[in-house]
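Note that one protein chain is taken out, while the other chains of the complex remain in position.
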Amino acid sequence: MTGGLMVPLSGQSQSAGQDQFQLINGNTVDLSEIINLFDFEKMAEGKMPKMAFEYVASGAADEFTVRWNRQALDAIKLNPNVLNDVSKLDTSVTLFGHKLPYPILVAPTAFHKIMHPEGELATARGASKAEAIYVVSSFTTTPLEEIKKVATEPFWFQLYVRDDKEFTKNLVQKAEELGCRALCITVDTPVGGARDRQARVNFKLPDGINAPYRIGESLSITWKEMEWLISFAKVPVLLKGILHPDDADKAIEIGASGIIVSNHSGRNLDTVPATIEVLPRIVERVNKRIPILMDGGIRRGTDVLKAIALGANAVLVGKPICFGLASGGAEGVTKTLEILRAEFEMAMALTGRATIASIDQSLIWK
Amino acid sequence: MTGGLMVPLSGQSQSAGQDQFQLINGNTVDLSEIINLFDFEKMAEGKMPKMAFEYVASGAADEFTVRWNRQALDAIKLNPNVLNDVSKLDTSVTLFGHKLPYPILVAPTAFHKIMHPEGELATARGASKAEAIYVVSSFTTTPLEEIKKVATEPFWFQLYVRDDKEFTKNLVQKAEELGCRALCITVDTPVGGARDRQARVNFKLPDGINAPYRIGESLSITWKEMEWLISFAKVPVLLKGILHPDDADKAIEIGASGIIVSNHSGRNLDTVPATIEVLPRIVERVNKRIPILMDGGIRRGTDVLKAIALGANAVLVGKPICFGLASGGAEGVTKTLEILRAEFEMAMALTGRATIASIDQSLIWK
Amino acid sequence: MTGGLMVPLSGQSQSAGQDQFQLINGNTVDLSEIINLFDFEKMAEGKMPKMAFEYVASGAADEFTVRWNRQALDAIKLNPNVLNDVSKLDTSVTLFGHKLPYPILVAPTAFHKIMHPEGELATARGASKAEAIYVVSSFTTTPLEEIKKVATEPFWFQLYVRDDKEFTKNLVQKAEELGCRALCITVDTPVGGARDRQARVNFKLPDGINAPYRIGESLSITWKEMEWLISFAKVPVLLKGILHPDDADKAIEIGASGIIVSNHSGRNLDTVPATIEVLPRIVERVNKRIPILMDGGIRRGTDVLKAIALGANAVLVGKPICFGLASGGAEGVTKTLEILRAEFEMAMALTGRATIASIDQSLIWK
Partner (left out) sequence: MTGGLMVPLSGQSQSAGQDQFQLINGNTVDLSEIINLFDFEKMAEGKMPKMAFEYVASGAADEFTVRWNRQALDAIKLNPNVLNDVSKLDTSVTLFGHKLPYPILVAPTAFHKIMHPEGELATARGASKAEAIYVVSSFTTTPLEEIKKVATEPFWFQLYVRDDKEFTKNLVQKAEELGCRALCITVDTPVGGARDRQARVNFKLPDGINAPYRIGESLSITWKEMEWLISFAKVPVLLKGILHPDDADKAIEIGASGIIVSNHSGRNLDTVPATIEVLPRIVERVNKRIPILMDGGIRRGTDVLKAIALGANAVLVGKPICFGLASGGAEGVTKTLEILRAEFEMAMALTGRATIASIDQSLIWK
């Protein structure tokens, strides 16, 4: 992308017509009061059934990591330059040979039909309209075949490796056949975490909503199973959930194409550090051998800027997409991404950075 | 213990039948809404007389140490590994030749009959069912002989050394004769602390509840008296209340078999550090010469993991047991321990640690 | 200025007659309950239309920088001396050959007619009465010619460099012809920030209020345009919005006469550091080659003292002037400055500093 701000700046983007859309059931949703991503969370809380909201919004145990993800991003101070030429911003990045207009992906999150009747189809349409890659969760409530039909931008696929190898292999091959461009294997969940808030609402999928690729947990997944999967995968494989530099090393050794620094948004193990705090050590160890993505707490354009300045190639956003989806279906997803993109562009302009390559550690106040 | 999670994970453990039980007076208690140990505190506050609750819940003076015990545990960040084989967890530890299925003991706490009509008998039954050692307080409101009858797991005994040496010696010998496996001598209480909240409710034992081994305080207890007691004790003697490395050294010199790093849960001297903050210095000085236990603020499985990672051989929990007892008698005690045990197992699995021996300082984010 | 406190100390300054004045519309305003600058903010919030208050009070995004500006000033501790002779305070400083009785200027802020019907005329009168330089914003709602008529003290002029060079040059020359003593070029705003609170109230200028020198934003302003402007300016040019030592260097290289360390009061890019945190690095790099001014969060006399101790030659106050103006027109502006001046004098006396030159880093507790 070249040539100035591609999307309207937040607070200046609303025209009433553009922000109203028809829901399946005929109701009209008005997103004109949405100024930032936090607004979507508040709106979603009012619209979603409590069980669904608790599922999306909650983290493990006392939710320290959930808060730390945000607090650590907020606490990072920027060190801007002025009077650089930022009249032509280029926010594009290239990942595994594919050029993204801006470095933000839709993170894999489960069960979209509990958030919005159109479920993953709305997410796919909304992400595509915003020119973003959608990483479909293996806990999707919509079959991949249907998602593929509506996605006009590339999609990736996330999965867990299960004891049932046959099932796992079939699922990978189906995703590849449907055009999935990369696979994200979640490696941080040998067991579920202490999901107290989910337990408190007795979370379960409502009748009539199914997750076709969801199978039981497994305790015996190790590096060996990752090697096995990488051995037959035809697309780049990223390991999602790496927090330890040693594990980043091992990922590279077994042939992973990328890693995603993630603490599962604080949903699995409470009191692991914020991902933005972990990122620099991983970046140092990986030393540009493979791309590094990061998720966890991204809510502001400045958060994206900070993650990139500290070495991420791109970021993923999960909960905000869910809240956008719950608030306004595909339009909500699009608007979530557009706000974040516009804020990111503002942050680049206001720090004197015209390209992604110019965003480095010198931008962080020390 | 070998072979996966022995107890159901929190939030997945409740079956209505299992969580309901008959109280002595015929009332039925429903613990199915208890998800974590904090829930027990809230439930107990609603059930206990104010005087009893204040006795259990309060600390000295402004309760800084009470809060610091928790805050310091919460603030420690974990540095997990992924894709290790955690399909077979072994959480067992051996203390003084006895193998514990998991490294959590019931700390000595006073006056259980003010918390629940069944008092220490319920505690003993509940702890035994959860396979945990119960350290009986010398301020028990139930004679040791009765406790011994219901305890199917080993018990230890805590006492103060008093001016009345004859009394002290007799009490030790009685405990030993009844099968007590170890003695914990509390060394941090030459005088009571500024227990303002207890003073405010004018705490005293209700009529009809007696503490048979409770005698007046003493100011003249020194290392010499400890040596004397160790000289005739037939079971391992642990000194409870050590916070200074020099005192840990002295304890070893006079023949103590173990020490318990404890600040009396912040009930004696306010503004002493959190025990988890003190632990590493004691561990360094003791250098594996004798086992080190720790109490103070343990509420989450991750807390247990952190204490062990920083060098504790096991931890004790006090107030949570009291709140479990007050909430649901023996069942409440059992559930308290089971939740903590299950969370600890989850924390091991989610950090890639399959054995206690593999839990070391590398697990702490620095 | 020599000879003791020139203005009455806060809390001792009110005589009813002096603090009441006539507004244009005939209402009488009573400022006798105003003790400090925070009182003006509260009073202004009660008097201003919500849109105007939000415009003045708000910062960008989550307003971290807005809060940090204050918190960083508050957190700096003073290291006072006693028993120095402070019977004759001299608070004067000289900037570009002009002697100011005390080192506080009125920062450029936009749209004064939305705050008070007399707009910039009241500001000019109020600042003049308090012997302070008024830096008129190029977003003034009153023509410079009229401001000049009422200002009995010197004024400066702030502007943005725009794509329309002719317009820019004409504006500079008009300001110079009207007697403007210095120009402040704002360099930190290539685009607007994420002004969420302004977006939420849909901020725009009310009918009947115009900003005659306000023209559209520009993205192509660089060091080259600054050089161009300096080449023809006849008065000292200060660059406002410098946060990076490298940019301070460049400013000197292209011939700037001074710089203003500013983060636009946290209105443009959230999570840039507090200006008082940035100041010492700029001071070190500039090394007295040109004067350094600072704005951002100044509310107390001790704040002025701290900024000067850390190397600022003078400070500017913006929002407090707006709140003073909204609360009491010219009198409110005067009282705002007088309170700050009196507090500054108290702070000098109480730290044992009789002159501005004696205020240095030794006054900061480390």
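Assorted remarks:
In order of appearance the chains are A, B and C, and numbering begins at 1 in each one.
Convention: a residue touches a chain if its C-beta (ideal position, glycine included) is under 8 Å from a C-beta of that chain, and two chains touch if they have at least 3 such contacts.
Remember, predicted model here, so these are calculated numbers, not experimental data.
Under the touch definition stated at the start, the shown chains contacted by the missing one in the entire complex are B, C.
From the set B:Phe96, B:Trp223 or B:Trp365, the residue in touch with the chain omitted from the display is B:Trp223, counting the whole complex. For the chain left out of this panel, the touching residue among B:Pro49, B:Pro190 or B:Pro206 is B:Pro190. For chain B, the residues touching the absent chain in the complete assembly are 61-62, 64, 187-196, 198-200, 219-223, 225-226, 239, 241-244, 246-247, 250, 268-273.
One chain of the complex is left out; on chain C, the residues touching it are 4-5, 9-12, 33, 35-36, 74, 76-87, 300-302, 343, 346-347, 349-351, 365.
Methods note: only the chains that are shown with their structure count from here on.
If each chain is drawn as a node and touching chains are joined, the picture is a simple open line.
Homomeric contact chain A/chain B is classed as different-residue, with under half of its interface positions used by both copies.
Its C-alpha atoms superposed on chain C, chain A is turned by 90 degrees; the angle is given in steps of 5. Centroids built from CA atoms put chain C at 60 Å from chain B. The mean-CA centres of chain A and chain B are about 42 angstrom from one another, to the nearest whole unit. Residue positions of chain C touching 2 or more other chains: there are none.
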